[in-house]
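Inspection log for the structure reproduced underneath, given as structure tokens.
Complex shown without one protein chain; remaining protein chains in place.
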Amino acid sequence: ETTLTGVSYLPPSYKALSYGSAGFVERLNESDAVSVDYYDSGKLLKADEQLPALRAGTIDFMFHTTSYVTRSIPILGITGLPGVVEALYENPGRIAKGSPLFELINEELAKEDLYMASMMGNILEPEYLWSTEGGAVRSIGDMEGKKIRVVSFEATKVAEDFGAAAVRIPSSELYLALQRGTVDAAVANISTVIGRSLQEQLDVVYKLPMTAYGIGLFTTTQRWERLGDAEKAAFDEAAAWFEENGAAQANDTIYVDEYWPMIEEAGLEVVEPSEEELARLDEVAQAVRDAWIEEVGAEVGERAIALALGNGS
Amino acid sequence: MRKIFEGLERLSRGGGEIVLAFMVVTICYDAIMRYLFTAPTSWSLEINTFLIIYVAIMTAADVQRTDSHIRISFFSDMMGKGGQRATRVVIGLFGVAFSGIMAWRGYLMAFQAWDYGERVSSSFGTPMVFPYAMIPIGFGLLAVRFALNVLDAITGRNQDDREDLQNV
């Protein structure tokens, strides 16, 4: 048996996000060809150290949130582009293993010696705007002059273009910052909100798809090629399970049956954006997309966006 | 040579003083701009976080020069002169090995980050090579300082007087 070392920085308590990765590890470990030495919760490596560790060959595979590495691996930015993510999220097949977009991503990753075995079948439900009573955001217009906590480059740009101040504070201080009004709102995936109990301090969720991310299963092309056939088969089989259940379980089951009801129970007002507002987001987000296209190259960038929007082939 | 090296140590400690002042000023500036004008910076959190690495490692050699790192000298104080010198040599060798490995692998880390163009995925997007580079530089200086400790212990040269941490 070959031992493969894998990591994820997410704790099991973020159960929507780690359901897929934990299941993958369990299945891979059960195979005869591979045993797994797995460390979640950032026990072995913090989020920022995972990619360097993978490249150095210290670990064999990693689960990583795409939004953490979009500026190091620009092609993964496709999972976070405003104006694109909604369409991508609604159509799980478009980034599924074997799809043209999936292959395109891997072609780009290969240039950096990386291989993505799966993107959990889809990206996760987009990140929305979560705000407090004092700084409630119920429309794009409301964003003007608000202090919004963001992390990723994509969300920062959009927030600023709508007249908001993009604030960066550590995630451990977000709870208190919302309570004290240090920030008015945060752009976040529902998993983060539930995981940090932020719903206790929040009053409104405005479901404008600001950005999104997926959780990819990555290894290096070198490591992948060095694996024997039996090991590859075991890996692929477990990855296929991850592909089928990763995003699906989070988006369609845990979010719907547990997390959104918890949000409702906490008394948050849920505001859906109008068609007009979505169109405005799309318009403003053009600048973000242009910047991204410039980074990945015009041909690749435009093709990836077309595929994500269902226009390409 | 020794004088030049000490100059380097003092220089990186002097940088630390600037770093500390920079932290105070920029964090206050960022928070006030955010609170009063809703116009925070994009860089304060990111740069200041990396400067913590500076505080941790870039002054380490200078602190070791004056033997001011926190340590328990209770048992070694009970040893004779010869025993003390021997332990100084052994500890110095451990120090050279540890700091040397940290510097060497830290260099590879920084080099790779540069090679692959790794950046923070924020709007400011610091290239990771800069924060990483502090590890090989800081531990490199520390390794040299430990080597000098070994040399001094063998030749019987006295260490610079121990300056206690606050009475610099």
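Residue numbering begins at 1 within each chain, and the chains themselves are lettered A and B in the order written.
One rule holds in what follows: a contact is a pair of C-beta atoms (placed from the backbone, for glycine too) under 8 Å apart; a residue touches a chain by one contact, two chains touch by 3 or more.
Convention: contacts and distances are computed from a predicted model.
> Consult the UniProt record of the chain that does not appear here and report its protein name from "TRAP transporter large permease protein", "Peptide/nickel transport system ATP-binding protein", "Branched-chain alpha-keto acid dehydrogenase E1 component" or "Thiosulfate oxidation carrier protein SoxY".
"TRAP transporter large permease protein"
> For the full complex, which residue in B:57, B:129 or B:148 touches the chain that was left out?
Checking each option in B:57, B:129 or B:148, the one touching the absent chain turns out to be B:57.
> Among B:21, B:39 or B:154, which residue is in touch with the absent chain?
B:21
> Residues on chain B that touch the omitted chain in the whole complex?
So the residues of chain B touching the unseen chain are 13, 16-17, 19-21, 23-25, 27-28, 30-32, 35, 45, 48-50, 52-53, 55-60, 62-64, 68-77, 87, 90-91, 94-95, 97-98, 101-102, 104-106, 109, 131-132, 135, 139, 164-168.
> For chain A, which residues lie in contact with the unshown chain of the complex?
11-14, 39, 41-46, 48-49, 52-53, 56-58, 169-170, 172-173, 175-177, 180-182, 194-197, 200-201
The rule is simple: only the chains that are shown with their structure count from here on.
> What residues on chain B touch chain A, complex-wise?
For chain B paired with chain A, touching residues are 34-35, 38-40, 42, 44-46, 108-109, 112-113, 116-123, 125, 128.
> Under the definition above, what is the set of chain A residues touching chain B in their complex?
On the chain A side, the touching residues are 51-52, 55-56, 67-72, 112, 145-147, 151-153, 156-157, 165-170, 182.
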